[in-house]
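Here the complex is missing one protein chain, while the rest keep their positions.
For clarity, chains are labelled A, B and C in written order, and residue numbers in each chain start from 1.
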Amino acid sequence: MNRKLRMGMVGGGLDAFIGAIHRKAASLDDRIDLVCGAFSSNPEKSRAAGEAFNLHPHRVYGSYEEMFRKEKKLPGDLRMDFVSIVTPNHMHFAPAKLALESGFHVMVDKPMTWNLDEAKQLGQVAKRKKLLVGLTHAYTGYPMVKEAKNIVASGRLGTIRKVYVSYTQGWLSTPVERTGNKQAEWRTDPKRSGAAGAVGDIGTHAANLSEYITGLKIASVCAQLNRVVKGRALDDDASMLLTFDNKATGVLVCTQVAAGEENNLSIRVFGELGGLSWSQENPNSLEVKWLDRPKEVYRTGWPFLSQEARANTRTPSGHPEGYLEAFANIYANFSRAVHAFKPGKDLDGKKFDYPSIAEGIRGMAFIEAAVKSSRGKQKWIGIGK
Amino acid sequence: MNRKLRMGMVGGGLDAFIGAIHRKAASLDDRIDLVCGAFSSNPEKSRAAGEAFNLHPHRVYGSYEEMFRKEKKLPGDLRMDFVSIVTPNHMHFAPAKLALESGFHVMVDKPMTWNLDEAKQLGQVAKRKKLLVGLTHAYTGYPMVKEAKNIVASGRLGTIRKVYVSYTQGWLSTPVERTGNKQAEWRTDPKRSGAAGAVGDIGTHAANLSEYITGLKIASVCAQLNRVVKGRALDDDASMLLTFDNKATGVLVCTQVAAGEENNLSIRVFGELGGLSWSQENPNSLEVKWLDRPKEVYRTGWPFLSQEARANTRTPSGHPEGYLEAFANIYANFSRAVHAFKPGKDLDGKKFDYPSIAEGIRGMAFIEAAVKSSRGKQKWIGIGK
Amino acid sequence: MNRKLRMGMVGGGLDAFIGAIHRKAASLDDRIDLVCGAFSSNPEKSRAAGEAFNLHPHRVYGSYEEMFRKEKKLPGDLRMDFVSIVTPNHMHFAPAKLALESGFHVMVDKPMTWNLDEAKQLGQVAKRKKLLVGLTHAYTGYPMVKEAKNIVASGRLGTIRKVYVSYTQGWLSTPVERTGNKQAEWRTDPKRSGAAGAVGDIGTHAANLSEYITGLKIASVCAQLNRVVKGRALDDDASMLLTFDNKATGVLVCTQVAAGEENNLSIRVFGELGGLSWSQENPNSLEVKWLDRPKEVYRTGWPFLSQEARANTRTPSGHPEGYLEAFANIYANFSRAVHAFKPGKDLDGKKFDYPSIAEGIRGMAFIEAAVKSSRGKQKWIGIGK
Partner (left out) sequence: MNRKLRMGMVGGGLDAFIGAIHRKAASLDDRIDLVCGAFSSNPEKSRAAGEAFNLHPHRVYGSYEEMFRKEKKLPGDLRMDFVSIVTPNHMHFAPAKLALESGFHVMVDKPMTWNLDEAKQLGQVAKRKKLLVGLTHAYTGYPMVKEAKNIVASGRLGTIRKVYVSYTQGWLSTPVERTGNKQAEWRTDPKRSGAAGAVGDIGTHAANLSEYITGLKIASVCAQLNRVVKGRALDDDASMLLTFDNKATGVLVCTQVAAGEENNLSIRVFGELGGLSWSQENPNSLEVKWLDRPKEVYRTGWPFLSQEARANTRTPSGHPEGYLEAFANIYANFSRAVHAFKPGKDLDGKKFDYPSIAEGIRGMAFIEAAVKSSRGKQKWIGIGK
């Protein structure tokens, strides 16, 4: 086994939801240690977090600038290997850019940046510095999603014709951003979230999942973004028609006002010969239907699954794996890429199977196209490559 | 119990699929007897069918014109009470119109006519003759659909915000119309089917179901119709964004090329306070989710369901009811309307809870709008009232 | 198509639950007409029922004795072909015996008689008169049960090793027999129900289902019968260990005090190579699991199912069939046997696939063994052949 990687963190203080997820996911496989962090723009809070995480006080920083500057000077066997950025969207670009400029690989939460322009810039920096950027599209970490991708890639379904993907939540059904919900506050604030609300927060997951499984690219969208809860400045709901680059068509739904829904990300993909369906709320099963024989149900952990699915599973079949394990797969695969790193090689995440800078840029292009389509009279808006 | 009604039939010969369904559904509750028919434009075939159905030879006719003419002259205690029209779409209007002109109530398969103009004309005739027209949107006959309608109407979900309805089939995934499948032949032929294929055949069911459950009307559509299988003259697939008359929005999907899908009609409706979901493939359960308490599952047959659901159920809970029973509910409720008939009264089906002429006209307007939206550059096309 | 059979009925007046089910099931396929009946021991009630069912007053009788005597004298083209007996258990034997003695085939509700001795006697009479006896173990009428039987018989699962069957209801969780529930009254009364309550009412269904699917016979039982609700004179709950005649073992559960359960009859069968599971509450799916490949789900209506499953289905896949259709399959298959009847031939129901006198006798032997096992100290009680 390789040595454990050393991870730094930007954001993710004690009251942050996603920071804790990142830390558990990173540590699950004993491949990564959290060694330093700038957990809050408030140095007091950063220190409290570092203490709670059992970090050496010298490795808890008051700002990410300080962290990159000082970590850079540490000896190679102490210095962090990569930084994980888990701040709100508007605070992704600056630390990610500076981290790359400082010579560190970057893992960043999605959507990758605040707007498409930042994403493209970050792409330029990563390319120039020849470093790795990972993106936590965690749902692609599920073994059954990898099995689905494998089934499509094998050609067993024939040419893909239809893709239906739906991500429905209910937690923004009421204006919780006005009653103290921190998660809701920044997600509904254009200054922090970007040009889109639900489309950026969960629509990008849905778009990414559809592209990951099918191996296709969304070519254009015809979108309707809605602000359902009164007074909201960003969309909390959207639906869109899709075309893909192979002429397949589809529908993408994302909403945060489907009262009673939890975190229902579901996808159905149909080809000439059969179709598959998967849902995050029952993530260890994958249904595959055929034109001429019984429906099949694949399950996490079987020895006769694809290599990709098996490599991302920790327990034998019948032992459910969950969201943390899927999230941990993103980190584990990224960590393999870091271990194998050679400057400028395998930057696209394909070899080691993690979402990378390219997926980050596509996500921002998707947001931009959806917003443009919804605002204008033109029916279809293309997404640039 | 009322006397049994006497039904005539146009179409529905021995090799027809839907005719047999209509006959079983009509007879299930011992409320209706098939007494006569013009089962085929081929008199030989019509005769063979009548014999198989144990009809008196005098009541088996060579044409619907002959049937209406002769039945009209029979004494009141023999004469048919209404006619059921189960021919392909292009053969709905003429017999339906003539039946009404001849003084007979009409039950007709959906979509009601070949185009919107015919539908409006039929509406005029029915109004003038003050007779009843029923339409077999069979899926609204399921007890759990009626419970769903009741829950929405009660206001328990609050104002409806989102409607997702999806009807996916796979049977047209290959060009079966060219290999002898009669059902596929006429459904893919514009001359017999009308301006739309999948949209007319199953999209109208989906649209009707969404309006039935929510009590709302679809106000406009932004549609994409596709001819997925090469060489097909009509859409075999469509997706559309929807707006409703209360500002709710939604998505309607209908496809006949989702390989492996059977007859998957599913709907999810979300209001301010909760949401519900129902699927035809598991028709005896209705899920209701709430913002602040456990998900509920309602089941056919419970004594504490709404009166509407109970009245449309034949067996205690735990005894699954199926498609035939739902279909039979349309006939049973229509038969109650016929028994209670007073010229010009209750023509809209609301009192006796069956789909009527108004739903038939709306269905044709929906088809027209979807086709227009898909063909043009204009994003949204309204559906007239 | 054959001429419609003429059915008489004993019991099944207007306030009976199961009589209505029998009538709908019998008439669903247009193969059987109800032509006469002795619907109640109260002639007034019998007459009211006959009127409601649109029978000729001369064919509505004050007693079954009268019915058999008079029907026997009617000309062959009017006389009933068989009688359906839907009275409480203690009233099965006498009319069934007299019907056979009078030359009529018999369909009787389960359990076949009040005790095993009656069942054996009835077997003797049927044998002597060379007439048909059918038994409404309705659950074996489901297409997916027939598919399951076919899969086992094909040997695909290998030798059967384990059978788990469970029939759980909740409707007797409280002493409803003391608050006017007629169904509960006679079922909890030893004088009318027999030596067992739940075991006779639903345990026999479970036992029959397990033997029907596996083709095995229960060889012995180790049972525990309980009277859970205070004051009840008969078991309302039972569990038992089973051995089968091929050395397979299993468990049978039946209870009517599982509060909240509806009518949950479920079975799992495992062989050397795979297993299957089916549940009446989702009757159109059949799961088949394998040692070395993905789980399969079979669905009612597929063209590539076994001939037995297809012959017992009325609609294409995706159109759920329910309890009434399953029940109707028992009648339809029995009616085929009646049409093909030759004295003394095919009395065992195997050729035409319906439960017959042999299943009736086995059911009573099962009840007797379960009661004996529960009462005594001996661990295992054999069931005679």
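Just so we're on the same page, contacts are C-beta pairs under 8 Å (C-beta built on N, C-alpha and C of every residue); 3 or more make two chains touch, one makes a residue touch a chain.
Just so we're clear, the structure is a prediction, and the values are computed from it rather than from any experiment.
Peer 1: Which is it among A:His92, A:Arg299 or A:Lys379 that touches the chain not included here?
Peer 2: Residue touching the chain left out of view: A:Arg299.
Peer 1: Among C:Val251, C:Val297, C:Ala311 or C:Ala358, single out the residue that touches the unshown chain.
Peer 2: C:Val251
Peer 1: Determine which one of C:Arg59, C:Lys146 or C:Lys289 touches the chain that has been left out.
Peer 2: C:Lys289
Peer 1: Given the contact definition stated above, which residue among A:Thr159, A:Asn282 or A:Gln378 touches the chain not shown here?
Peer 2: A:Asn282
Peer 1: Among A:Arg23, A:Lys162, A:His205 or A:Lys379, choose the residue that contacts the chain missing from this document, as touch is defined above.
Peer 2: Looking across A:Arg23, A:Lys162, A:His205 or A:Lys379, the contact with the absent chain belongs to A:Arg23.
Peer 1: Could you pull out which residues of subunit A are in touch with the chain that's been left out?
Peer 2: Interface residues of subunit A facing the absent chain: 1, 3-4, 17, 20-21, 23-24, 27-30, 52-54, 169, 261-264, 280-284, 299, 301, 314-325.
Peer 1: Against the chain that's been left off, what residues of subunit C make contact? List them.
Peer 2: Its contact residues with the unshown chain are 157-158, 161-162, 164, 166, 168, 170, 173-174, 222, 224, 226, 228, 237, 239-241, 249-251, 253, 255, 257-261, 268, 270-275, 288-291, 295, 377-379.
Peer 1: Of the residues in subunit B, which ones touch the absent chain?
Peer 2: Touching the chain left out of view, subunit B contributes residues 288, 292-299, 302, 304.
By our rule, only the chains that are shown with their structure count from here on.
Peer 1: Which whole number of Å gives the spacing of the CA centres of subunit B and subunit C?
Peer 2: 35
Peer 1: Rounded to a whole Å, what is the gap between the Cα centroids of subunit A and subunit B?
Peer 2: The separation of the two C-alpha centroids amounts to 43 Å.
Peer 1: Enumerate the residues of subunit B that touch no fewer than two other chains.
Peer 2: If we look for residues of subunit B contacting two or more partner chains, we find 261.
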